[in-house]
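Only one structure is covered here, and it is reproduced in the block below.
Now for chain A:
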Amino acid sequence: DTSDKKIALSNNYAGNSWRQAMLNSWQKNGQQAVADGVIGAADAFTTAENQVTEQAAQIQNMILQGYDAIVINAASPDALNGAVQQACDAGIIVVSFDGIVTAPCAWRIAVDFAAMGQSQIDYLNEKLPKGGNLLEIRGLAGVFVDDEISAGIHTGVKESGKFKITGSVHGDWAQDVAQKAVAGILPSLPEIAAVVTQGGDGYGAAQAFKAAGRPVPLIIMGNRQDELLWWKEQKDANGYETMSVSIAPGVSTLAFWVAQQILDGKTVAKDLVVPFLRVDQHDLEEKLAKTEKGGVANVEYSLIDAKKFLAEM
Partner candidate 1 sequence: MSKNKKNIVTLTGVGKSFGAVKALQNVQLEISTGECIGLVGHNGAGKSTLMNILAGTLTPTKGEINVSQVAQDQLYNVAIAHQQGIRCVFQELSLCPNLTVTENTRVMHASLQGWGWRKKAGALIIDMLDEIFPGHGISIKALIDDLSLSQRQMVEIARAFSITDTQLRIVILDEPTSSLDAVVADQLLQHIRRFVSRGGACVLISHMLEEILSSCDRIVVMRDGTVVAEKNATDFNRDSLVAAMGSMAREYQHDANDDAASKRQGTALINCAPKLQHDEQQLRVYKGEIVGLAGLAGQGQTEMLVQLFSPQKSMAFVAGDRQSDGIFPLWSIAENITIGSMRNLLRKFLLDKNSAAALASHWQQKIAIRSPDLNHNILSLSGGNQQKALFARALASNAQTVLMDDPMRGVDIGTKQDVYDMIRAEADNGRTFLWYTTEFDELKHCDHVYVFRNGEIVADIPKTQMNEQRILQASFKASAA
Partner candidate 2 sequence: MHSISSLFHHTLAKPWIWAFIGAFAVWLATIIFTGGQGAGQMLTAALSFATFSVIVGIGQMFVISLGPGNIDLSIPANITLAGVVSMKLMDSHNEMILLGLGAALLSGLAVGIFNYTLIRLLRIPPIIATMSSSFLILSTAIAYGRGLKIKPPAALAEFTTTHIYGVPLLAICIVVLAFILGVMLHRTVFGQSILAIGQNPRAAKFAGISVEYVRFCTYLLCALLASLCGYLLAGFSGGASLNMGTEYLLASIAVVVIGGTSVAGGFSNLPGIWGAALFMFLLVTMLNTFGLSAGLRLMLTGIIIVGVIILSTRSKQPS
């Protein structure tokens, strides 16, 4: 019975749609769980600017507030280990997701970001048998998610041997920054066969190609509603084909239920891998219909889903 247990969410950044959707899912799911008497409390805490120190302080405060479990989307995989260890030492269950932590005492609900990057190239291998030039849009320099996805893409490119990354820019996971960087480098690039992205930059890239008056290549999308909508429009108009992949913000709810299960005394493996959410040509309409206007394609987990997920691991 976990009805008197308290779970806290430690989040380090709230300034984009993905994070907002993630917080939303948590909030909705947590409130329901509290109302149902499954859990005592499910509070969310967020700091401003993706800073390790502030998140570490946040975790330490949660220790003081006596939470039984802390669910973390971490700013840095290693740099929070100090605070995480303190939490573990205080007997608190720590579950990390999306931005995972490497402290051995914590649980990890990881997305294989490298595989996510590689899957883009796998898709391109199929779609563009002749290969071609690629433009890579990266995230924020120095953040591990960026490094992982990019590493996956580069491995894929090396294995395939058909593609060449002719340009690589940092879009800081911000649409306008990405658009700006692409627009700047585009004139100097040869013909581009495809654009590989880290999520959410696809629409901006398409805009930049359009503005430069160049044919829009195959752009891998990042599950955002505006991207999917644009894709749908292109598909209807000229049969445009691509795929879209990202991590579902609702993974916060999975982390919530995993923490609840651990509190409930279940044994759960320390390392869990959650599949990323992929949209393909055939299920585009279906996924688009389920996505909130201006939001991100999402999958939320219920207790039953979570139990099923754990059983399958």
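As a selection rule, all candidates are chains of the complex that A comes from, given by their letters.
One rule holds for everything that comes next: contacts are C-beta pairs under 8 Å (C-beta built on N, C-alpha and C of every residue); 3 or more make two chains touch, one makes a residue touch a chain; residues count from 1.
In this text the structure is predicted, and so the values were computed from the model without any measurement.
Colleague: Pick the one that touches chain A in this complex: which of 1 or 2 is it?
Modeller: 2
Colleague: Note which residues of chain A are touching candidate 2 in the complex, please.
Modeller: Chain A reaches candidate 2 through residues 14-17, 19-21, 24, 48, 138, 141-142, 167-170, 172-177, 179-181, 183-189, 203-204, 207-208, 210-213, 224-226, 229, 292-295.
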